[in-house]
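Note that this complex is displayed minus one protein chain, with the remaining chains in position.
Then we have chain A:
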Amino acid sequence: MTLNATTSHTVGPYYHIGLTWLNREDLANAGTLGERVAITGQVVDGNGDVVNDAMLEVWQANAAGKYDHPEDDQDKALDPNFEGFGRVPVDGEGRFRFSTIKPGSVPGLKGTTQAPHLVVLVFARGLVKHLLTRIYFDGEAANGDDPLLACVPAERRRTLVAKADAAGVYQWNVVLQGTDEETVFFDY
(Lines give C-alpha, C1' and ligand atoms only; values in the text may rest on other atoms or scores of the structure.)
Protein backbone atom coordinates (compact mmCIF):
# COMPACT_ATOMS: atom_id res chain seq x y z
CA MET A 1 0.00 0.00 0.00
CA THR A 2 1.32 3.42 -0.94
CA LEU A 3 -0.22 6.53 0.61
CA ASN A 4 0.68 10.19 0.26
CA ALA A 5 1.67 12.26 3.25
CA THR A 6 -0.97 14.59 4.65
CA THR A 7 -0.74 18.14 3.29
CA SER A 8 1.13 20.62 5.47
CA HIS A 9 -0.61 23.82 6.63
CA THR A 10 0.70 26.86 8.46
CA VAL A 11 0.98 26.98 12.25
CA GLY A 12 -0.86 30.31 12.03
CA PRO A 13 -0.48 33.14 14.54
CA TYR A 14 -1.82 31.32 17.60
CA TYR A 15 0.42 28.25 17.78
CA HIS A 16 1.63 29.32 21.23
CA ILE A 17 -1.55 27.80 22.67
CA GLY A 18 -0.44 24.35 21.66
CA LEU A 19 3.31 24.37 21.31
CA THR A 20 5.15 26.54 23.83
CA TRP A 21 5.22 23.83 26.52
CA LEU A 22 8.35 22.44 24.81
CA ASN A 23 10.15 25.81 24.65
CA ARG A 24 13.75 25.65 25.83
CA GLU A 25 16.17 28.48 26.53
CA ASP A 26 18.92 25.97 27.14
CA LEU A 27 18.99 22.64 25.33
CA ALA A 28 21.72 21.44 27.69
CA ASN A 29 21.71 21.13 31.46
CA ALA A 30 24.42 21.44 34.10
CA GLY A 31 25.62 17.89 33.51
CA THR A 32 25.75 17.96 29.70
CA LEU A 33 29.17 17.27 28.20
CA GLY A 34 30.63 19.65 25.63
CA GLU A 35 31.51 23.22 24.80
CA ARG A 36 28.73 25.66 25.70
CA VAL A 37 27.53 27.95 22.97
CA ALA A 38 24.88 30.67 22.91
CA ILE A 39 23.18 31.50 19.63
CA THR A 40 21.10 34.59 18.99
CA GLY A 41 19.52 36.28 16.02
CA GLN A 42 16.43 37.68 14.43
CA VAL A 43 13.80 36.47 11.97
CA VAL A 44 12.96 38.97 9.21
CA ASP A 45 10.75 38.94 6.12
CA GLY A 46 11.24 40.13 2.53
CA ASN A 47 10.81 43.77 3.55
CA GLY A 48 13.34 43.43 6.34
CA ASP A 49 10.50 43.70 8.84
CA VAL A 50 10.77 41.60 11.96
CA VAL A 51 8.71 38.41 12.18
CA ASN A 52 7.39 38.33 15.71
CA ASP A 53 5.31 35.17 15.39
CA ALA A 54 7.92 32.65 14.26
CA MET A 55 9.17 29.61 16.13
CA LEU A 56 12.31 27.52 15.66
CA GLU A 57 12.86 23.86 16.43
CA VAL A 58 16.44 22.73 16.89
CA TRP A 59 17.76 19.17 16.57
CA GLN A 60 21.38 18.19 17.07
CA ALA A 61 23.86 15.51 18.03
CA ASN A 62 25.68 15.48 21.37
CA ALA A 63 29.28 16.54 21.90
CA ALA A 64 30.49 13.13 20.71
CA GLY A 65 28.54 13.41 17.45
CA LYS A 66 25.83 10.92 18.44
CA TYR A 67 22.09 11.46 18.02
CA ASP A 68 19.76 10.32 20.78
CA HIS A 69 17.74 8.23 18.36
CA PRO A 70 17.50 4.52 17.44
CA GLU A 71 18.63 5.13 13.83
CA ASP A 72 22.02 6.27 15.08
CA ASP A 73 23.94 3.03 15.53
CA GLN A 74 27.40 4.61 15.71
CA ASP A 75 29.67 3.23 18.39
CA LYS A 76 29.63 6.50 20.36
CA ALA A 77 28.29 7.26 23.82
CA LEU A 78 24.90 8.84 24.44
CA ASP A 79 24.85 11.67 26.97
CA PRO A 80 22.12 11.03 29.54
CA ASN A 81 22.00 14.79 30.12
CA PHE A 82 21.29 15.69 26.52
CA GLU A 83 18.27 15.09 24.34
CA GLY A 84 19.31 17.40 21.49
CA PHE A 85 15.94 19.05 20.95
CA GLY A 86 14.25 22.30 21.85
CA ARG A 87 11.67 24.78 20.66
CA VAL A 88 12.88 28.33 20.57
CA PRO A 89 10.36 31.19 20.47
CA VAL A 90 10.96 34.69 19.09
CA ASP A 91 10.10 37.83 21.04
CA GLY A 92 8.17 40.91 19.92
CA GLU A 93 11.17 42.02 17.84
CA GLY A 94 11.57 38.64 16.17
CA ARG A 95 14.65 37.90 18.28
CA PHE A 96 15.58 34.50 19.61
CA ARG A 97 18.34 33.33 21.90
CA PHE A 98 19.20 29.85 23.10
CA SER A 99 22.10 27.99 24.62
CA THR A 100 23.31 24.51 23.88
CA ILE A 101 26.53 22.58 23.41
CA LYS A 102 28.47 22.45 20.19
CA PRO A 103 27.73 19.05 18.60
CA GLY A 104 30.46 16.73 17.40
CA SER A 105 30.89 15.78 13.75
CA VAL A 106 28.42 13.22 12.42
CA PRO A 107 28.66 10.94 9.41
CA GLY A 108 27.36 12.12 6.05
CA LEU A 109 26.39 9.97 3.08
CA LYS A 110 28.88 7.91 1.07
CA GLY A 111 31.50 7.81 3.78
CA THR A 112 31.76 11.58 4.22
CA THR A 113 31.90 13.46 7.52
CA GLN A 114 29.65 16.40 8.29
CA ALA A 115 30.94 19.43 10.14
CA PRO A 116 29.27 20.25 13.48
CA HIS A 117 25.82 21.65 12.78
CA LEU A 118 22.33 22.12 14.16
CA VAL A 119 19.24 21.27 12.12
CA VAL A 120 16.72 24.12 12.38
CA LEU A 121 13.05 24.04 11.40
CA VAL A 122 11.31 27.41 11.01
CA PHE A 123 7.57 27.78 11.57
CA ALA A 124 5.45 30.93 11.21
CA ARG A 125 2.19 32.35 10.03
CA GLY A 126 2.60 32.59 6.27
CA LEU A 127 4.78 29.50 6.05
CA VAL A 128 2.42 26.91 4.62
CA LYS A 129 5.14 24.34 5.15
CA HIS A 130 7.97 24.73 7.65
CA LEU A 131 11.42 25.65 6.37
CA LEU A 132 14.50 23.53 7.04
CA THR A 133 17.94 25.04 7.40
CA ARG A 134 21.16 24.49 9.36
CA ILE A 135 23.50 26.37 11.64
CA TYR A 136 27.24 25.74 11.22
CA PHE A 137 29.94 27.39 13.33
CA ASP A 138 32.40 29.91 11.96
CA GLY A 139 36.02 28.85 12.28
CA GLU A 140 35.40 25.09 12.25
CA ALA A 141 38.07 23.51 10.08
CA ALA A 142 35.63 20.75 9.07
CA ASN A 143 33.31 23.26 7.35
CA GLY A 144 35.56 23.14 4.30
CA ASP A 145 34.85 19.44 3.81
CA ASP A 146 31.18 19.43 4.72
CA PRO A 147 29.24 17.57 2.00
CA LEU A 148 26.08 19.68 2.35
CA LEU A 149 27.82 23.06 2.42
CA ALA A 150 29.50 21.91 -0.78
CA CYS A 151 26.04 21.69 -2.41
CA VAL A 152 25.28 25.33 -1.53
CA PRO A 153 26.33 28.09 -3.94
CA ALA A 154 29.56 29.51 -2.49
CA GLU A 155 28.24 33.07 -2.15
CA ARG A 156 25.28 31.86 -0.06
CA ARG A 157 27.13 29.58 2.37
CA ARG A 158 27.70 32.36 4.88
CA THR A 159 23.96 32.45 5.60
CA LEU A 160 24.35 29.05 7.25
CA VAL A 161 27.40 29.92 9.35
CA ALA A 162 26.96 31.53 12.77
CA LYS A 163 29.72 34.00 13.69
CA ALA A 164 30.82 34.65 17.25
CA ASP A 165 30.64 38.29 18.38
CA ALA A 166 33.13 39.95 20.77
CA ALA A 167 31.36 38.35 23.75
CA GLY A 168 31.56 34.89 22.18
CA VAL A 169 27.84 34.74 21.37
CA TYR A 170 27.10 33.26 17.96
CA GLN A 171 25.01 35.47 15.69
CA TRP A 172 22.78 33.86 13.10
CA ASN A 173 19.71 35.40 11.43
CA VAL A 174 16.82 33.89 9.55
CA VAL A 175 16.07 35.97 6.45
CA LEU A 176 12.94 34.41 4.99
CA GLN A 177 13.19 36.33 1.74
CA GLY A 178 15.69 38.82 0.37
CA THR A 179 17.91 39.75 -2.52
CA ASP A 180 21.36 39.17 -0.99
CA GLU A 181 21.11 37.77 2.47
CA GLU A 182 18.23 35.32 2.09
CA THR A 183 18.99 32.32 4.26
CA VAL A 184 19.60 29.05 2.45
CA PHE A 185 16.65 26.73 2.93
CA PHE A 186 16.67 23.10 1.90
CA ASP A 187 14.33 21.05 -0.22
CA TYR A 188 13.83 18.24 2.24
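Operating definition for what follows: contacts are C-beta pairs under 8 Å (C-beta built on N, C-alpha and C of every residue); 3 or more make two chains touch, one makes a residue touch a chain; residues count from 1.
Basically, contacts and distances are computed from a predicted model.
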{"item": "The complex's invisible chain, by UniProt name, from \"Fe-S cluster assembly ATPase SufC\", \"Protocatechuate 3,4-dioxygenase subunit beta\", \"CobW/HypB/UreG nucleotide-binding domain-containing protein\" or \"Cell division transport system permease protein\"", "value": "\"Protocatechuate 3,4-dioxygenase subunit beta\""}
{"item": "Identified contact with the non-displayed chain, of A:S8, A:N23 or A:Q171", "value": "A:S8"}
{"item": "Candidate in contact with the missing chain, chosen from A:V37, A:V51, A:V88 or A:V161", "value": "A:V51"}
{"item": "Positions on chain A contacted by the hidden chain, ascending", "value": "1-19, 21-22, 45-47, 49, 51, 53, 57, 59, 61, 67-72, 83-85, 106-110, 114, 117, 119, 121, 123-132, 147-148, 151-152, 156, 176-179, 182-188"}
